[in-house]
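Below is a structure I'd like to ask you about.
Here the complex is missing a single protein chain, while all its other protein chains stay put.
After this line comes subunit A, so read on.
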Amino acid sequence: MKRIQDRYSYALIVLRGLVKTDFKLRYQGSFLGVAWSVLKPLMLFAVMYVVFGKFLRMTDGTPTYPVVLLLGICSWNFVAEATSIGLHAIVDRGDLLRKIHFPNYIVVVSATCGSMISLAINYVVVLIFALFNHVHFTWRVLLLPLNVIQLWALALGMALIFSTMYAYYRDIAHIWEVLQQLIFYGMPIIYPLSYVTSKGGFYAEVARFELLNPIAQTIQDIRHNFIAPETQPTVWNQFGHWWVPAIPLALTVILLWVGIHVFRVNSRKFAEVM
């Protein structure tokens, strides 16, 4: 028991050290320093708000849609960033892995934790926009942490798989970049899901199945619980059967399990193959 505790306390110390360093280094040398971590999303969101909301008039007809859009984009950005940085983590930290012994899953976890910090800051910025848009918050906001944990589990599972593959095959980085785009447009992130479902027919049926994709499901849940419980379709309210929502949840668990398993099997050899 003591050994397990020792092992994880060491892992936690290393994790804290790495996350802290990465965060410190992120805005190193810039004039405004850490302030950028808030300023950057604030400015980016302002641009997107104007372009998508006012200029392109991308909307599902509800006044809160611009905020919903921001929430979706920054949630997706978290997945994209965590997996891309996580993918490179093992190779980028190769010098560490070759020289000291420490639980090497830490470097991947720390990469996703770094993105989690950005996500938290982004959510705060979204909250500011939401307040300006007179969003009515409900008790469902309390469910948000669960959704965020699911999103993190998804990102971590993918990051573990990709970083393992990347240690052997550098092609993965490029493949994943392209796949990211595909997934991005295959999910209702910049377009509202109702935009497709309202058209009816075959496409509407297919669109509903987009919600079985755990990433789409999580992002829709986040939007639903955080901003717009009335207007956002989720896997919970689109299908009549109780077992349908279990599919994306199960997929999340399976993805994370596969990630951990693949990583563990190969992690002994990382120091040698790099």
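Here is the rule we use: a contact is a pair of C-beta atoms (placed from the backbone, for glycine too) under 8 Å apart; a residue touches a chain by one contact, two chains touch by 3 or more; residues count from 1.
Keep in mind that, in the parts below, contacts and distances are computed from a predicted model.
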item	value
Name of the absent chain as recorded in UniProt (options "Polysulfide reductase NrfD", "Sugar ABC transporter", "Putative cytochrome c oxidase, cbb3-type, subunit II" or "Helix-turn-helix transcriptional regulator")	"Sugar ABC transporter"
Hidden partner chain, touching residue among A:L25, A:M43, A:L131 or A:A246	A:L25
Touch with the omitted chain, as defined above, among A:Y8, A:Y169 or A:Y203	A:Y169
Sites on subunit A contacted by the missing partner chain, in the whole complex	9-10, 13-14, 16-17, 21, 24-25, 28-29, 95-102, 168-172, 268-269, 271-272
